[in-house]
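What follows is part of the complex, with its chains left where they were.
For clarity, chains are labelled A and B in written order, and residue numbers in each chain start from 1.
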């Protein structure tokens, strides 16, 4: 039995971690923290946990070293790096859900975010996308869990960039449910400011664009353009990717390529021709569904769908933990997608 | 390993049964039926099942006797009784999610619904509300799974009627998510006819009123009035019950009474004073949450919340199955409520 701490447990990613880990046969959550709700039981913050999980929240700012085998950091970027630096001891596995350890290149991180205060740890960290970096994750004690949008975009593009099949610009049109904005009281996340509306935001300036770009850059010198939109729904990301292949191929062939590239991946499902993902069909699950359409002239549409809080955050974090602990990667992640 | 058949598997209750039973350690689903989609794989009807459960749908109208240890009937009332009569052999456990076996009194059933064509089975059937009828369910081979509204209303009222504490009229104001209307293409269930609106329906004529009334009648001669409303959301029922106690008591005392009455019930949660249920906090779970407010003059408000597809249908059906099979009643039903 491994002991797990959730640092910053009162947001949606914290709740999702608890929800999934409760069914994990080898895990015990023995630490949940919050500065805002310190001293309260977590079931007071999330009444749905009443009678199920009633741990008392201790302050995030306390010293939690040596208490757990695995720490999930659900903190804002900037805070996460500091906490990680305190907790890192080369033994415990630290999985950071913020952006602080997603960038191998500190200069790029600092350009996009802010000054890094745990620079010495960057070389220890691995980008926690198991489909691409499973081998590295196996030996890592510090995992930078990918962003939700980047997870959907990179998995959607990976077979094409891996085989250097792209040319020209790539446009990534992503749409996210509101839970992606977190559980903070802000005007733009109010029901009345979201419901019955749809809008793009941060065009050309969203910080997930460089996170996607850096992964593309490892394979092909292709510029991506990322445009996020806010959906009037709780959870789910659908990413529609537009671009052009160097050489036109039939949809069926590209589907075959995707199936081969993601061969045996437990959480990737490739749709048959003419079938496309729906966020409903991955909701509450760790799946990433991918649909593909190639036109005669080589232009293409790739559609990927994930649950932003599961494969886009807490589910993937647990998948990373399973890999890092050397246990079956799907443990506690086999729940079915749920709708309606 | 018991083998299970789902007769009429392509509605929301069928899907929810599959979703829950997939994690059941002693159950294998070896039969799923549909007349409409016969010959298709169920993952074509529900693409979320792709790679998870791909059984082929066989016609509902075929002879399925002897194939399963447990049959769940997810058919319209009227059809269910006929199918039950064919399948009933005193060995297999038949759990009917329609109204056909909920009424002990055939005259009442026929007044509310239609002529019963399996009258000989009514005396075999038990009303599948485990909190009230667990002992009978243990020995039954035919279980009439309660309606969604009645589950929420009866559980909310039970401690008060059991102790004969009511006087005067009881008003039951229920609100249900749209999935309660099933997965049929009808005008009133269209997104644009439901979203951003709220309305009562079938005031004084809803068929769940006599289903609630008959249970109340077993304890007290009190007339209930039931008013259902349609909520612009997928799932969840919240029932707000208004009435008056014979003798006024403090809220705390009634809460204590509820806790004692439902002592050890695994799926009933009684809220503390001043706390009331929210459908979000039972969503996707088998819980029934109950909140209580007693006023000085003895008038009261009882609030109960369930997920209409789980405790209000498929979850309760599986709870009944577990009881009938003599295994731990919570098996496969321990998933946490889910939000957002």
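One rule holds for everything that comes next: a residue touches a chain if its C-beta (ideal position, glycine included) is under 8 Å from a C-beta of that chain, and two chains touch if they have at least 3 such contacts.
Note that this is a predicted model, so its numbers are computed, not measured.
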Number of copies constituting the complete assembly, 2 shown: 4
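Following the convention adopted for this analysis, only the chains that are shown with their structure count from here on.
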Chain A to chain B touching residues, read off their complex: 12, 15, 18-19, 22-23, 46-52, 178-179, 195-196, 234-235, 269, 275, 278, 280-285, 289, 334-340
